[in-house]
Structures are given as structure tokens and as C-alpha cells.
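Every protein chain but one is kept in place in this view of the complex.
Labels A, B and C are assigned to the chains in the order they are written; within every chain, residues are numbered from 1.
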Amino acid sequence: MAHISAGVATSHVPLIGVGIDQGKQEEPYFKPIFAGYEWTKAWIKKPENKPDVVILVFNDHASAFGQDLIPTFAIGCGEEFQPADEGWGPRPVPVVKNHPDFAWHIAQSLIIDEFDMTIINEMPVDHGLTVPLSAMFGEPDAWPALVVPIMVNVVTYPIPSGDRCFRLGQAIARAVESFPEELNVQIWGTGGMSHQLQGPRAGLINAEWDQKFLDDLTGDPDRLRQVQHIEYLRETGSEGIELVMWLVMLGALTNPKELHRHYHVPASNTALGHIVLENRS
Amino acid sequence: MAHISAGVATSHVPLIGVGIDQGKQEEPYFKPIFAGYEWTKAWIKKPENKPDVVILVFNDHASAFGQDLIPTFAIGCGEEFQPADEGWGPRPVPVVKNHPDFAWHIAQSLIIDEFDMTIINEMPVDHGLTVPLSAMFGEPDAWPALVVPIMVNVVTYPIPSGDRCFRLGQAIARAVESFPEELNVQIWGTGGMSHQLQGPRAGLINAEWDQKFLDDLTGDPDRLRQVQHIEYLRETGSEGIELVMWLVMLGALTNPKELHRHYHVPASNTALGHIVLENRS
Amino acid sequence: MGKDLQNYKDAFEDIPGTRVFTTERARQGYWLNQFCMTLMKPENRERWLADEKAYLAESKMSDEQQEALLARDYNRLLDLGGNIYYLAKVFSTDGLSFVQAVSTMTGMNVDDYKAMMDAGGRSPDGVRSIKEGN
Partner (left out) sequence: MGKDLQNYKDAFEDIPGTRVFTTERARQGYWLNQFCMTLMKPENRERWLADEKAYLAESKMSDEQQEALLARDYNRLLDLGGNIYYLAKVFSTDGLSFVQAVSTMTGMNVDDYKAMMDAGGRSPDGVRSIKEGN
């Protein structure tokens, strides 16, 4: 039986990718950014922790999807996904390999559970998906885990509510539990934390709000699932809304225990947050 | 305020389009097919009945969407949609014009109501959408109503349940009622009735089941929303499953009254069904 | 959900003479069905009709699928993951109607098939369930 062993969340700031791809990890600006991932990189290498599959919840940043077609929730079921060219050439990272049997199983289960998924078989994947892989796995020749991409629209409003995202996570957990293959599965939520990339208010950071959010992932998940879009927008900046994707991860976990936390300002324009949660189902 | 005045359902058999496009309406094979639309064509022309906008629920038949991307529920929000080339050239029918303000309003309302819609701005539309327009409006130079296309996946399983479709209809009704512009809106469900286009069992027709379905649109909608996929497949043929789209229409109506019914076998491989329902909300 | 999903899909395989387009079939037929989509462009239809084998060489579909396609063996194509709405692009390109193409899957000739449809179509009696034999 497949089981979710852990939830991992992390910001997916493009600059993290730049730092890795250009070998800048030791530079003073980057050092404290990467230091907080050392614990996780050691943890995730241990055989008992290494995931066979990562269900990776991310948003597309106008890379695979333009304004011609905007899915609310999508799941990647294709064999593999190539890194996208976001305007400066594709990142020099391995192709992302899926576990199509598992992905299709989850897709079917979610649709029967009344999530109106869009199924995607061909899709370039941008920094939203590849930066978390780099942060956790470094620079291998091939990613050490298979990846089921779950895409959430957080660009064009209305986006799904935090509560809907949480319930998507619950439905993902049901889907995973009913898959017969023995698989160590992790679910990752990406994006955030507080940041705003646009307008005169750009550069907004709200460390206090972010830390409370990190606390309540284990302390008060019921509060988090009720946080409204307007609160994210006012308190964490227009791009802080990406935190709803952490709620998909959270919804898939049972009574999670915090194993590790990393919070650093700034990474580019962003408050970088990262947390590792053990699933105690 | 916009209001739904009526629901209309009809099969969307390609042959109906062929009959119209090739001027065969008076031929013996076609005559009984088209006779049943005469009532509706007269009814829909009356000023009090003529819709400003039709919310047209249809399925794409591998025209706009291939296997690379499969939305469960999609709503067309673009300015207009061109007839698709399904292998024999596009149908010689007018371009389909949307009411984008209204469509975007519905899209937003549905997403807030927790339907995970895919928004589509560019899409060729196939016989699933254009044949019902031809059946109801004949051959005008321009369609006399604007059209908001709602697309439902009924091709790749699992497709949404009949009950989920019914509740989508309910949510559409809420969206319509909250749109400030004075609009006479009709909602159309298309596809069906019993037919199977594939395999040794092709040609299946179940008139008894179809007639009971037509009866229960007004007589027992609660029974219809509970009909499972397997019942449609066994009783009405593999393509009879399209009837779930009639349930989207049904869900948008309150205490509907039957105004007109047409049922004829055969239209090509299909049991042709058509009904007009007054909305008594 | 797992058991539900399995029951949901097992029932589909119990319908005589019918291939419900499950995800398993969708995956098996992926390149076959995507090939069919290319025939929505007139220039591709021309190339296909001019030299079917040369045009097929550009597709990633299996040899079996190619053979079945060249033979217009629609039942075989269904068994290999084809979906009828996709395959319709092939028979439309051939200039066949739905009735003409669909009849080829039933073991009847087109006139007998038409006569059956004119007489009210195939009854569901006896072809609802393999297990129940009804």
C-alpha cells in the first residue's frame, strides 16, 4: 500500500534555482538561504525517508498555461515533463519523470471524489516545480524520486479557496491510501511565503504572519484552512497567495509533527519558508 | 436581473447538421427528424421566449481537446468560437458569439461555489455545440442568441457523476440570478439519448428507458440525479452517457413544466430526443 | 475510494461488445488517438490519403495500431485503445458516414445494420451484462 510519510513545504523562488545552477551556494547572499536546506537534504537521503514518489503541488507561472486556457486544478499524468523556458532558457536540470500508474489512479479517485480535475499529459514545468526539487535534492543526474505534478491556479482570480485546497489534500490522501503498490510518498506544497512582485507595494514581507502560519501548520490547521484570500493579499503580499498550495499538503497529512523549519528574509523579493512535517496517520 | 426562462434539451447527432447543411430536410428519412423541432422553432421566435443568451452544455468530441489535456468542466469566456473541422471541413454555420461579461461572471461564481472550472478563451466548437443551434434556429446569417459554452468531459472516464452535473446546474442558476443585466437566459443540455457508436453492440437503442428519462425530467428529477454511469452504459449504450449533460440543464431549473417533447428513432445510430421545459422559479 | 474505483471500473468490463474508454485504454491508445486529431487539418488529410504508411511513420503509435488503422479494423482499434470520437476523424476523412463506419464493427453489412436501426435499433435485452446474461 502506498502511504504518505511526510509533507514538505518550501518557497520556490527562481533565485534559488539561479543560485544552484550558477554554483553560487557559498556566496554570502546565498549561504543563509541554502543553509536551512542542509538538514532536509541529509534527512531525505536516509533510506527510510527517501520518497519513491513526490506529489508536488505547484502553480504554473504563465509557462505551460497562458490566458487561453486556465485550469483551476490539474494533475499531470504523462510519462515525463521537460523544464520550461521562462525567458532565459530552460533550467539545466533533469527531466521530471512521473509515476503514470499512480498519477492516473489519483486523477480517477479525485474526479470520483468530485474534484473537477483537468488531466494533463504534456506540459513544460517551470521554477514552481523544479526549484523545490533542486532545493531538496541538489544537482543529481536524475531526480531520485518520481513526481506527480498537481497544478493549482493562483494567478487569475478567483483562485480556489484555502479550504477547497485543504479538502483536495484530504482527497489526495484517500487516493494514495487506496493505491496497492508499496510506495513511500511525500507531498510537497510550494510557493510563498510573504512576497509581492508588483506595484508600489512590492517588496512586502510579513515575518510575523509567516511564522504564525508555520506554527499553525501543526498547531491550528483549522484556523489556516479558513484564512480568506483577502487576508493573504493584505498581509502577505499579492504573491503570498501561493500559500494556499501549502494547504493541499496540509490536508493530506494526519496530525503532522514538525521535524524541521527554515525561515529567511530575503530571497530575492521573497520571504523564504521551508518546513518538514512527519505524517502521523 | 438575468433569469433562466426555459431549459431545452436535444440530441446533437452530426446527421442533423448534415440534413440542414445539405438541404435534405424534406427527404423521407429526415422529415420525421425535423418535424419535431417545428414547434420549438416557432416557440423560440416569439419575443417573450427568444433567449438573449443560451448557456449551452455540450461535450467536445475530440475536436478542441485531445488526450494531451482533458478538462472535466470548462466554460468558454472568449469573444467568439469558430466551428471546428471534424474531418470533413467546418460546418457552414455562423461563428458562435459569447456574452463575455456574463460568461466571466458565471465562471467566477462557479469557482467560488467550488466547481473547479477550466476557463477557455480559444476553442473551436464541434457538432456537439453547433447542431443544437441549427436544430433550434435553422439557418440564419448570424445566430439570434449569444452563447455561453459549458463543456463537460464525457469521453475519458471517470467523467463527472450525474449528481455532480445536477449540482453544477444549480450553481449555474445561482450565478445567473446574481447577474445584474436584464437577460432572458435559456439553458440547453445536449447529447444522447440512447446510442452506441462502437463495438459489436453498436446500434443499441432503449426507447423505454429514454421515455422514462424524459418523463422524470419533470416527474422525478431526484431519481435521475442518482442514475449511475454503469446504468447509462448498460441501458442506453456507451454514448448514451451524454445524458448527464441534460442533468446540468435540469439542475438549473426550478419545478420545470414540460412544454414540448420529440422522440424519434433512428437519427443515424441514435435515438433522437428533444424536450422543452419552462422554468417556474 | 480504491475499492469504489475498482468496482466502478470492473462493472464497465461486464458490458457485452463494448469498450468503455477507461484511463487504461486512454493510455494504451494515446498516440493512436493523438494521430487521429491531426486529421482535423485538410493538409494533413491530403498527406494521409496520398501515402498512409509514410504519414504513419511520423507517429509514435505501435505497429499493431498502425496495422489496424491501415486495415480500418475499428474493433481492433478499440481493443488497442482507440476511442470512437477520435477514430471518427479517420472514417470522416475516408468519406464514410457514422452509420457506414459504425456498422463495420457489428458483424452486419451496412444494409442490414440500417434496417435494424430503421426498425428501432438493437434491443438492450440480452446485452446488458455478461455475468447476468440479460
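The criterion applied here is as follows: contacts are C-beta pairs under 8 Å (C-beta built on N, C-alpha and C of every residue); 3 or more make two chains touch, one makes a residue touch a chain.
Being a predicted model, the structure only gives us computed values, none of them experimental.
**Student:** Can you list the shown chains that the hidden chain touches?
**Tutor:** Computed over the complete complex, the missing chain touches A, B.
**Student:** Which listed residue (A:122, A:235 or A:258) would be found touching the missing chain in the intact complex?
**Tutor:** A:235
**Student:** With the full complex in mind, choose from B:10, B:40, B:67 or B:108 the residue touching the hidden chain.
**Tutor:** Selected residue, touching the omitted chain: B:108.
**Student:** Can you tell me which of A:135, A:204, A:247 or A:276 touches the chain that was removed from the display?
**Tutor:** Among A:135, A:204, A:247 or A:276, only A:204 touches the chain that is not shown.
**Student:** If the hidden chain were put back, which residues of subunit B would touch it?
**Tutor:** 77, 100, 104-105, 107-109, 112-113, 121, 171, 174-175, 177-180
**Student:** In the complete complex, the non-displayed chain touches which residues of subunit A?
**Tutor:** Residues in contact with the chain left out: 14-15, 18, 61-63, 66-68, 84-89, 155-158, 194, 196-207, 209, 229-230, 233-236, 238-239, 265-266, 268-269, 271.
Quick note on the criterion: only the chains that are shown with their structure count from here on.
**Student:** Would you identify the chain whose C-alpha centroid lies closest to the centroid of all protein C-alpha atoms displayed?
**Tutor:** Central chain is B.
**Student:** Cα centroid separation between subunit A and subunit C, in whole Å?
**Tutor:** That pair's centroid distance is 39 Å.
**Student:** Just the number, please: Cα centre separation of subunit B and subunit C in whole Å.
**Tutor:** 24
**Student:** If you look at subunit A, which of its residues touch at least two other chains?
**Tutor:** 108, 112, 121
**Student:** What positions in subunit C touch 2 or more of the other chains?
**Tutor:** 5, 8, 23, 30
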